[in-house]
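A single protein chain has been omitted from the complex, and every remaining protein chain is retained in its original position.
This part shows subunit A:
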Amino acid sequence: MRRVDCTGLCLDERMWFVQAKQLVPRFKVFFKHHNLSKMDVSAILASQIEKYQSVTVEKETPLEVDNGLLLVTDLNPVDEESYNENLEDHLQNLAREGVQTLLTSLFSLPTKPSPDGPLAILPPRIYQLPRAKPLPKPKPPTKWERFASAKGIQKKGSEKRDKKVWDEEKQDWVSRWGWGGKNREKEIQWLHVVPANADAEFDPRKAARDERKERIAKNDKRQQQNIARASGSTSAPQQRKSEIDTTLATTRISTASMGKFDRKLDGEKKMRGIKRKFEPTETRVDDEAKSSLALLSKMESDGKKIRMSSKTHSTEGAGGEGTLNVRKAIRFESKGRGGVALSRGGSSSRGRGGKKPMRGRR
């Protein structure tokens, strides 16, 4: 603690000032006597300028400095005379100038404090070097990561767990896992309290162990699911499962109440956000007419059929098998006689058995 008085200076500084003030008239006399005022200042200035110059480097083309890589490149052509004269000195001088330039820029970088002293913060690199390994592919986020990013949950550093945990009962630090760990407390303890309603064969140690193993198995399963999701591989049972889910969802929406009052099965997922949209009872006449006509045209058109057939054509190269069961068609047309009979006398019977869509009366 420095003792500070009304002038804002500490006691020592004030004393110095007092002494200096006393000395000034003595300096004035000294200067005047020795006529130093004219000479000394210029000499001091000259020496100061020399010191400054010793830190600057003058070159034809300025040296390229890359602070991020601690690299300096001198693009000036090599001076042949000094090279031939004394190689080592020439090289050392060149290097000295380059390093001086680099250090000048390094010392002017912003610094950040650290326990080892000030660290200069380096800018990103300018000169690029090739990588040794290809860039890492971004991993798809896991189920939890997706949920957390949607909810806005940030990963804090405080989630880091320590190996030792404070046990209030023992008043001591206990390891969280491993030998004598807290996670195996229920299995290790020498005395178990068995509830009255437990059956005769209840083994508390085994029950605790099974619970722990189940937790581990669940975690493993989640990890495997994450890996499978990340790699994008879907096995046959998983594909079938997702197929069933989509079919189930479609059937639920097929009812008028959008599946709200259907009896739910055990493992079914809750349908969220699917409501029936009720049009207002009073609409304008032309709007009603337009919607009815649109509905009719959708029912009548072969648009979906055409689309379906084009889809099957694109996916299975040979023939659109989805639209027409050829065997059944031939059987119906030929009345069981077969395709050969059909080709022989087919033209006569075509008109009767033709499958034409029924056109309602407009």
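Heads up, the rule we're going with is that a residue touches a chain if its C-beta (ideal position, glycine included) is under 8 Å from a C-beta of that chain, and two chains touch if they have at least 3 such contacts; residues count from 1.
In this text, contacts and distances are computed from a predicted model.
Novice: Going by UniProt, what is the name of the one chain that was not included in the view, given "Ribosome production factor 2 homolog", "Ubiquitin carboxyl-terminal hydrolase", "Neutral alpha-glucosidase AB" or "Tp53-regulated inhibitor of apoptosis 1"?
Specialist: "Ribosome production factor 2 homolog"
Novice: Of the residues listed, A:Leu70, A:Ile153, A:Ala217 or A:Ala289, which one is in contact with the missing chain?
Specialist: A:Leu70
Novice: For a quick check of understanding: of A:Gln128, A:Gln171 or A:Thr281, which residue touches the chain that isn't displayed?
Specialist: If we include the chain that is not displayed, A:Gln128 is the one touching it.
Novice: In terms of residues, what is the contact footprint of the unshown chain on subunit A?
Specialist: So the residues of subunit A touching the missing chain come out as 48, 51-52, 54-55, 69-80, 83, 87-88, 91-92, 94-96, 98-100, 102-104, 106-108, 112, 114, 116-122, 124-125, 127-136.
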